[in-house]
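Attaching a single structure in structure tokens format; questions to follow.
One protein chain is absent from this view; the other protein chains keep their places.
Here the chain labels run A, B, C and D in written order, and each chain numbers its own residues starting at 1.
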Amino acid sequence: MTDIVERPALGVHATDEATKRLKRRYAAEKRFRGYGLAAILVSMLALAVLLWSIVSQGYTAFTATTLTLTVTIDPAMADPGGKRNPDDMRTGDFQGIARAGLRSLFPDVTDRSQTRALYTLLSNGAGDDIRDKVLANPALIGQQVTIKVPVASDYDMYAKGHFGKTPKGGEARLSPQQIAWFETLRADGKVHRSLNIWFLSSGDSRQPELAGVGGAIIGSFLTLAVTLIIAFPLGVMAAIYLEEFAPKNRWTDIIEVNINNLAAVPSIVFGLLGLAVFLNVFGLPRSAPVVGGVVLALMSLPIIIIASRASLRAVPPSIRQAALGLGASRVQVVTHHVLPLAMPGILTGTILSMAHALGETAPLLMIGMVAFIVDIPQGFTQAATVLPVQIYLWADSPERGFVEKTSAAIMVLLAFLLVMNAIAIFLRKKFERKW
Amino acid sequence: MSPSLVFLAIAALAVFGFFLGRRRVLALEGTRVRASMHSLPSYYGYYMALWCLAPAALVMALWSVLEPTVVQHLVLGNMPASYQAMSSNQLTLVMADIRNFAYGNAGTRTPDPAIADAVRHYHALHETSAIIISLIGAVLGIAGFAFGFWRINPQMRARNRVERFAMAIMIIASTIAVLTTVGIVLSLVFESLRFFTKYPAFEFLFGLQWSPQTAIRADQVGSSGAFGFLPLFTGSLLITVIAMLVAVPVGLLSAIYMADYASPRLRSVAKPVLEVLAGIPTVVYGFFAALTVAPFVRDIGSAVGLNVASESALAAGVVMGIMIVPFVSSLADDVIHAVPQSLRHGAYGLGSTKSETIRQVVLPAALPGIVAAVMLAISRAIGETMIVAMAAGLAANLTFNPLAAVTTVTVQIATLLVGDQEFDSPKTLSAFALGLVLFVITLCLNVIALAVVRKYREKYD
Amino acid sequence: MLATETKTAAAVNGAAKHVKMKASDVEVYYSEKRALNKISLDVREHEVTALIGPSGCGKSTFLRTLNRMNDVIEGCRVGGTILLDKQDIYDPSIDVVQLRARVGMVFQKPNPFPKSIYDNVAYGPRIHGLVRNREETDAVVQRSLERAGLWKEVKDRLHEGGTGLSGGQQQRLCIARAIAVDPEVILMDEPCSALDPIATAKIEELIDELRSNYTIVIVTHSMQQAARVSQRTAFFHLGDLVEVGDTAQIFTNPNDERTQGYITGRFG
Amino acid sequence: MLATETKTAAAVNGAAKHVKMKASDVEVYYSEKRALNKISLDVREHEVTALIGPSGCGKSTFLRTLNRMNDVIEGCRVGGTILLDKQDIYDPSIDVVQLRARVGMVFQKPNPFPKSIYDNVAYGPRIHGLVRNREETDAVVQRSLERAGLWKEVKDRLHEGGTGLSGGQQQRLCIARAIAVDPEVILMDEPCSALDPIATAKIEELIDELRSNYTIVIVTHSMQQAARVSQRTAFFHLGDLVEVGDTAQIFTNPNDERTQGYITGRFG
Partner (left out) sequence: FGQARDQIRIVGSSTVFPFSTAVAETFGRQGKFKTPVVESTGTGGGMRLFCAGVGTGHPDMTNASRPMTKSEFETCAKNGVTDITEVKIGFDGIVVADKLGSAKMNLSRKDIYLALAEKVPMNGGLAENPYKTWAQLNPNLPNTKIEVIGPPPTSGTRDAFVELVMDFGCKDFPEIKAITDAKVKAQACSKLREDGAYIEAGENDNLIIQKLNTSPDALGIFGYSFLDQNKDKVQGSQIEGFDSTFDNISAGKYPISRSIFFYVKNAHVGVIPGIKEFVTEFVSEKAYGKEGYLVDKGLIPLPDAERAKVREASVGLTKLAM
């Protein structure tokens, strides 16, 4: 007996041909899986590159170079009025006091142009720091004070090694003499690198070493609070209405197309709308977070609606029928069953739209939020700017010190984004369910 | 009595009303279990809370919107005749002055007598208004409370009423989306019409050259400029297509991998991480595209002997594609995740590989959601400005060559609106026309997309 | 008219019952396709009415018209009138929610919510305010699960997901869920299709028990079951209601030869 | 070689059959919960093996172990070995896809794909390359639907969605879909639960017809059905395989009193 005769007939799935095909199918499977993984890796890689370029340029902005100066608070300079009147003292020449303090360290520098060159070492903020100190304690006038003051941005950049070798024919930002002075101070232990807290707490400034994102953080917070409060409930409610309640007819088709189309409207056009409606018709103030928030909310609305509708639609009809069959009202069906099951998608839409809103500048241009604003906003109607605008403005500034500030501000923005999304991401995870 | 305090009080009353309504209906009902009570007790609570809160809140909100105008009217109307003659714009200044004095923002200046009177008047009116509105709010709140209380009985269809209220709110929410469209069309249409009186619509729509180098000032003789829409449109199209060629495969494959292959751990990390891509400000992408990708493309191009512009559609498109990956990946992941497991099991049971299951069963089932995600991504690509402006330039070339510099409709709208402008010059007005035409075109695309989705929409379960 | 006829017949033999639901000339279309042709049928109170007929003949469709579950199916249109206690349930003034609370339904395909077993059963009583506190809810859940014959199997896993049950368990869960709401009329679409004989017997017992207080309409493919539990049987065929009458009569002495053919298993 | 052996054995006593699938000490856990305890069972070629037992006893679970559908259920672990033609199907080297093509399955809850009826049936043959062109596909689709007794009802709406069918139609569609792939072993989880007697008869006929070429394992709640279609019957109870034997023997002369109790409908 030979096997060939006796072997039971093979099924169609065990033939050689089938095995060969199977091999091909497996290869396809592997490829497909590989594509998926590759896709994720590509995006992650892109993200990593971007983050690397941002962080490597920006991390130095979180430290600042300071100089320890011993200054004499000359009454004539600090209090020109002589009456210890704070209003008068504000106009005192405190920068001059700081300069005198610096001069005293280099007694041999006498030439006028030399002194000018030396003074560039001090930031404008030096005088402000001394002023604050004196205003807080007028008794200091006439005394000697040792104080840490910021150095000017160019020296800060130099200390952090941001000025590479200047190519031949170029002109270095600092002269050899200036560098020599700075090195002397450094050798004397008067120069420090310390954590730059005011970068997170203070408002914008023309001086890179004094500029901070505090105002922008508050501004972004106020603006996005308005955006979220408006866009999320409105978007979800509109999506629920359109997907679950609205009769399916021509009208709702028109509305659907309309909303999809709104998503494609360039964001700057929303700015135009905000300008026309909120500033010109309602007379709301320019540069105000409420207006910015509303404009961004209108811009985010279609994203939230579209994402929400897509995920509402993905909830199997049998779940609705089960609840309806038990005598739940349609509103109850939605709130008890459909909405929780659609929540992950809704939150995704919210995350994406808020990320978009957080990074958007164009519509804000139209309503005056792209502006130089130093004072930290105290409320929804005060002039404010937001993080991306700050980034945009700094990226466009001539001063070299803003390069690292720009990247650092981006880091702050991303941190803001992560904090903002953390809750949504957590909730999304919680609501996720298989059925 | 401050209106906001009154409002808080009414809100507190509403909360109380909720509990009271619930208690009352239960009391009226006695101990019987649902013999006749129409709705759940808490619906009666909501009913009362709504009656208490909604009318009062509405009226108070309306008042707080109208109050400044009314007060201003009264204050100014009471001022000397010399002020009455002023233009309304000047009056706003006077009013600002009054307010600055009223709130002590005016520094050390002393007001002139008329203003000082007005400031006093202003203060008085302000106080009266606060009292009036507080009273109205309180009365409405209490009246609503009483009315709700009186209306409650177990037979009343409280749930239906509360749900009808919820429905009304939802309809209002949907209306806002529609109103936004109306607002956008209105804010574009008038200026566009003015543009078309200065520049023929036909030439605009079908012109092959875009070169808005016109005189921006009337007293400056300049070139006439050409406003042909087509090169911008092809530019938008080209860049969007490139971006989609990156974003759709990468996004969709990522979504599939996350939803069906990756471990829950990986998925819960990868998804938020990819979403960071959507939050990086576009300036950053712009620099990345212009300074990293564009030179890279150019170098590769010249290495293989191609003449690549230092600014290319390819660089901008690819980077934009990366930016919108999360739009596709996260939204698609959600809908893929939501496809019932029984469908997957059905396919596995027939001997499908995972990828076959995904491609032939899961994706078709998730199609409407995926299309929605892709449409969103396309929308985002069409609307993007900064990356293109920085990496693909502003030169309007009529070309489909991805290695050439192009510009897009959106970029031109933005540069025209934020750049130097002149009232009534076709150059500035053309931005509105661009916006309007873009609006119409995307509208057509969306109509088509809707029809397609309708056709291929498959229902599961 | 058929309904009247039957009524009279019933009156004659001394068993006249109140008509709980009365369908007259009910037609159903799915998009353009007609699935039911002018059905008129009385559902009597405190009786079990069985709907039988070959697969695809419109039993489920008819059942769904009785509590307007067809409303939620896209493209489905219903004509004719259906009265519940003399009230037209397709009248615009009717409150569908209340209707469905009064006319409960068990679906052909078990469809538990993706929630715990407990919450599945407790859902209905909660939204209808039948329970006021945790104890009452516990009691209702336990009682419903017991009546559906599921309590023993699940009492230790009440807080696990309802979708992790076996097919038959899911079906019983859905029955428990439906009876927990205490409806006046219960529509059951093949409630025992996934059940073993013992569980089936248990459900049939339940149906018999429920009958004294409620009205029941049941779709079944098992002639035996129809014969066992129902007092009246309606035979559907290709969208028509061929015949309706007392169960005993239908099974012993059908008027229509199609009925005859079906119950004797002669055609298909 | 086994094949040779069996053949010889079969030749000798005329009844011994080749063992197509052999389960030894199969255990299944859902998370921590044990659902099956050490089941050992032979499934013989060209025979119908019926699995019976009360709802929730583990029939579906066991059925799913035979083509590793348990793999895709979260938290489900399987122990023991199962051989298909002497090959351990839980061996890491085994190809699950091929396994499932060879061991097809009809699920307890009908789960048509959200595609047209035609594409539902054509799906399997297409992915396995059993058809090369439109005509062949048409032929396979028609033949499968005919065998499942659905052709007449759906031949005019082949390109409408499969989810718009009635419950019983969906079930038959799923049967058609499974047999279209031409598997060696077919696992059917209550294939007739939603079917009327005539359609049931049709499916039973089909099973009998398929038996000559294939091997069939069927879960059923109907003793009658088990008796009618199967050659061997296995009785499950609370996760145990209580008894397995020739159908005739099990139904007439069971060894275990639990079996006895079940088939006579005495316990539950």
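Basically, a contact is a pair of C-beta atoms (placed from the backbone, for glycine too) under 8 Å apart; a residue touches a chain by one contact, two chains touch by 3 or more.
All of these numbers come straight from a predicted model, not from anything done at the bench.
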item: Neighbouring shown chains of the undisplayed chain, as defined at the top; value: A, B
item: Selected from A:80, A:283 or A:379 as touching the chain missing from the view; value: A:283
item: Contact with the hidden chain (one of A:28, A:41 or A:172); value: A:172
item: Residues of subunit B (touch criterion as defined above) contacting the omitted chain; value: 68-69, 72, 87, 89-97, 99-100, 102-103, 105-107, 109, 211-224, 286-287, 290-291, 295, 309-311, 386, 389-390, 393-397, 405, 415-416, 418-423, 427-428
item: Sites on subunit A contacted by the missing partner chain, in the whole complex; value: 87, 90-91, 116, 120, 124, 128, 163-164, 166-173, 205-207, 279, 283, 285-287, 365, 368, 370-375, 381, 383, 393, 395-400
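What we mean here is this: only the chains that are shown with their structure count from here on.
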item: Innermost chain, where centres are averages of C-alpha coordinates; value: B
item: Whole-Å separation of chain centres (CA-atom averages), subunit C against subunit D; value: 30
item: CA centroid of subunit B to CA centroid of subunit C, Å; value: 48
item: For subunit D, residues contacting two or more additional chains; value: 97-98, 101-102, 109, 127-128, 183
item: In subunit A, residues with contacts to at least two other chains; value: 13, 25-26, 317-318, 329-330, 341, 434-435
item: Contact footprint of subunit B on subunit D as seen in their complex; value: 67, 69, 72, 97-102, 104-105, 107, 109, 111-115, 123-124, 127-128, 161, 163, 174, 177-178, 181, 183
item: Residue ranges of subunit A in contact with subunit B within the complex; value: 13, 25-26, 28-29, 32-33, 35-40, 42-44, 46-47, 49-50, 53-54, 233-235, 237-238, 240-242, 245-246, 253, 255-270, 272-273, 275-277, 298, 301-303, 305-307, 309-311, 313-318, 329-331, 341-342, 344-345, 348-349, 351-352, 355-356, 358-362, 365-366, 387-388, 391-392, 395, 410, 413-414, 417-418, 421, 425, 429, 432, 434-435
item: Residues of subunit B touching subunit C in the complex; value: 33-34, 37-41, 157, 159-160, 459
